[in-house]
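A protein chain is absent from this complex, but the other protein chains hold their places.
By written order: A, B and C. Residues from 1 in each chain.
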C-alpha cells in the first residue's frame, strides 16, 4: 500500500478545486475498510456545495457517489449490508451517509435520513483531519465502521451504478414517501439525473403515463428511451402557462395524478400546483439547496385537496433496492448511458463545470 | 301548509340581508322533502359569502348547517341515508352538498367533494327560481331527491348538532385525509368552530397531546374543557416567533408531529412549517376562502420531508360519523356549549356580524 | 333488427347447455343499450356455475366477459362510463356487475363489490323473464340503465380484452386491496387466467421478481413471456414441501414478500403461509367458489405477523384501469395470446369443458 494518496480538494467556496496529497491510513479499525476508488459521479449537489450553498467544513474532498475496490478489510468486516460475504478485492459501493442510531429521529420516528448526527462522505468531513480520505474525488476512501457497504455483482457495471448515482436512491425514497397509485398519470419537472431516475422508478411502479418537462434535447432523448410518454422541451414551452395548458390537454383537462419536482427552482412549485388534478400528490424532491422562497396560495391546497410531500436523502435499504433494480431492469433503463463525460482526478473542477452548465447528462471522475 | 314562507335574503354582496317572502312549494317530487327549519348555524364561510369572496348566484338564501322537522315526504322517501325509517314529523339534518355521481371525480377518483357539478344548500342556488327555499336562513327548505338526510335520535339535541355544524364534518374529513398516528402531538392553529372540532376529533383519534393556538379567552376555555393540553392565547403570544418557540419547548425541541391549520390566513402557513418536526404532517384545513398568497421556502418541505394535506368539504359518510360521534362522545365534547348567541330570522345580518367580529363562539338563527 | 335472438341456456346444473330462441327487446329504456355480441370469454367461474356451486336462477344465459357492438342506444345514453361519446355502432365492453348505490356497503363503506343488491350479467338473471338477453353466450345482450359501458379504442383488439377477461380486473382489485411494496418478491399460486393477470399486474406494479407455480407447461410458457422470473411446474414439483423449499431457495431462505393465491383449492392456503417471509402479505384471490375448509395454525399468523387479504370482484374503475393497461402495456403483456380456443354459440358446452379440463388457456365463444 502506498504511503500517501492524491485527492481533489475544495479549500474555499467558489475557488478552484486542486489536487493535494495526504498520508494514507495504514491500518483499519474493526468494521472499517480502505477502498481504492474506481469511479465517482458528479452530482448537482456538488455544484451547490462548491458554491457554498450549504455550510460544510473545509478543506473538503467532495464526491458522494462512488464505486471502488476493497484494499483492506477491518477485522469483523466479513459481510456487506445484506449479509453477502465481503473480502479484499471485492468491488463495492456504499451509502454516502451514516446515521447515529440513537437520536430521536433514528429511534422514535424511524427516520434515519433526518438523524440529528448524520454524516456523509464527500460532504461532512474536514480532510485535514485523519483519516483524511473521506470523499470520492480521491484515489482512496476510508469507510468507517457502521458504513453500509454493498458488494456489486459482476454483471452490474460500475458505469450503471454511477450513472444512476444518488439520484436513483433519492427517487426511490421520494416515491416511497409520496406513494403512487397504480395507473397514475405522472408529470416530472426536470430532466437531470433525479428527473430521469424518478421517470424510471415511476414507470416501474406502474405509472400509466409519464410526462417529462425539461431539457436539453439530449436528456429528453434518454427520457423517451426510458419510456416517457411525452417530453416537453422547455425551449419550446418556455412559459409556465403553456406547460400547464399542455399537461391539461394530455390529461383530459383534469391535470396529473402526481407531479414530481426534480428541478430545485422555487418558481416551479406553484406551476406544479396548477398541473395537479384535484386530490393529486406533489413530491418536492429537487430542493436540496436553499434556493429561496416562492409565493403560493394556500387556498389552492385546501380547495384542490392536494397532498405535498418532501423527501430527504435515502436510507440504506433504498440502496439495496436500487442495486436490485439496476440489476434486473437494466435492459429497460440503461442508466450507464447517462455517463457522457469522464475526467481524471486533476480535472475535477472541469467535471463540476460541465455539470453546472448542463453540458453533460452525467460527468464522472476516474482517479 | 302555508302558501308562502319567509327567508333572509342576500341580494348584493356586502349589503344588508333582508327578509323576503316566497311561494312555498305545495308538492314534493319523489325522493324529495319539505322541511320546517328549527335552527340554522352561522358558519365563518357565511361571512366570506356575504363579502363576495366566492362567486355565488344572487339573490341567495344562505345557511348550510340546519336542523328541521319534515313537513312533507316525497313518494319513495322512506329511509334516511343510513336506512333508518323516515316520515313526516321526524327531526332531521342533512348534508349541505349534493354530488352528481357521474363525473370524473365522483366515479373515477371516488372524490365526490370535488364533484364537477356539486351543489350546496345555502350556497349554490338562486332563490328567485323555484322551489325558492334552498337555504337555512328561512322558515322552510326544500330537499331535492338525492339529498343525504339523517334522522336525529331524540337524545341528540338540535343545539349539539348545530353547535358542531359543518366544522365537525370538515375536521373529520380533513383528519381522515391527513391521517394521524396514534400518540401524535398535535398543534391546532385557530380556536373557532373548525379548530375546536379538530381538537375533539384529534383527541378522540388518539393524539397524546393537543396544543391549541388562538383566541379569544372564551374559546380557549372551551378548548381546555375539550381537553387541550395547552392553549396559546394569541394576545399573549402575538408574534409567530414566540409561538414557534413555545411549541418547540412543549415538544422536546423537535416540533409537533402534526399541525392543523384552522385559521384561513395565509401567514400562518409558513409559521406552521416551522412548528412541524421533521417528517411531520400539516393539514391546511382553514383556507375555504381565497385569502391571497404567502411566501414559503420549498427547501423546507424537502429538507424536513414534510407532508402537506388539503381537504375540502366532506362526504355524506362523514355526516354519519359526526352524528355517531356527537351521540357517543357528548359528555366529553359538549358541542352544544358552543352555541352562545341566538337570533330570529329578521336579525340574520346581526348573527353574521357577531360571527365576523368573533363576539360569539357560534351564532345560530332560530326562525 | 331481428324479432328473436339465439342464446346458449343453462336449464339445470350439470346438464348440457342448449341453444334456445327468445324474443329480442325492440326498444331500449333511457340509459340502456342493446348490444350485438362479438365475443364472450369462458371464465373458470362458469365451470363452477354450471356445476351448481353457487345458487343462481335458472334458466340462465351464462357469459360475463363480453365485447359487442351497440345496436341501439337508449335515450340519454350519450357517454360511456368515462365520459367518452357513445353511439350506435361503437364497439364496447362493460362491467358485468351493477351495484345498487344505496345500501350499507355502497354508501357507508364505499365497497360496491359487496353491494347487498348486486346483480351480474351472465350470473344473476332468469332468462325466461324479459328482457331475456342478460348473458354473454348469446347473439344479443340488453344493458340496463346504470351499466358501466366502455367504448373500446380501435387499436385495442377484442381478443386482447376477452383474453384478459374478468381475470384482469379481479387481479387489479385484489392487488390494490393487498398493496404491493415496490421491489417485492412475489409468489403466484396458479397459472390460469387469474394467475397470469396477477403476474402482469404485479410486474407492472414494481415487483422485483415473480415466481409462478402451476401448469400445464403451455401456460408456463406464457408466464415466462410475461416476465416470470421462475416457473415451478407442479408436475415437477408435485409436493408442497418441495415447492416451499424451492421458494425459500429463491428468497435467501426467508420466503416471499407476498403470495397471491389464484387456484381456488383450500390446501394451497397453508402452503402459502409457509412460503411467506415473516411480515409478508398473502392475497386469497382464487376462492370464488366454496371449495370447503382447510386446517391452518393461527399461531403462524401471530408469530410471523402475516397479513391475509381477500378480494371479491371489481369496481367499474378497475375496468377503466384494465383497458388503459391493455392499451399501453400490450407489447409487454400480449393477453390476446391467451385465447387458444374458439367456439360457436351451439358449442358453448364444449367451450366450458375445455376450460374445466385445462385444455385451453382461454376458450371464447363467438356467436
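For the reader, a short list of remarks on this structure follows.
We adopt the following convention: contacts are C-beta pairs under 8 Å (C-beta built on N, C-alpha and C of every residue); 3 or more make two chains touch, one makes a residue touch a chain.
No experiment lies behind these values; they were computed from the predicted model shown.
Across the whole complex, the hidden chain's contacts among the shown chains comprise A, B, C.
Interface note for the absent chain: among C:13, C:237, C:312 or C:358, the touching residue is C:312.
Of B:29, B:176, B:218 or B:290, it is B:176 that touches the chain left out of the display. Of the options A:6, A:209 or A:316, the residue whose C-beta touches the omitted chain is A:316.
Interface residues of chain C facing the missing partner chain: 104-105, 109, 111, 113-114, 177, 252, 254, 261, 266, 269, 277-279, 284-312. Where chain B meets the missing chain, the touching residues are 83, 172, 175-176, 182-183, 201, 204-206, 208-209, 252, 321, 324-325, 328.
For chain A, the list of residues touching the undisplayed chain reads 81-83, 101, 103-104, 107-108, 110, 316-317, 320.
Rule of thumb we're sticking to: only the chains that are shown with their structure count from here on.
For the pair chain A and chain B, the distance between mean C-alpha positions equals 44 Å.
Distance between chain centres (mean CA atoms), chain A to chain C: 42 Å.
Across the assembly, chain B contributes 104 as residues in contact with two or more other chains.
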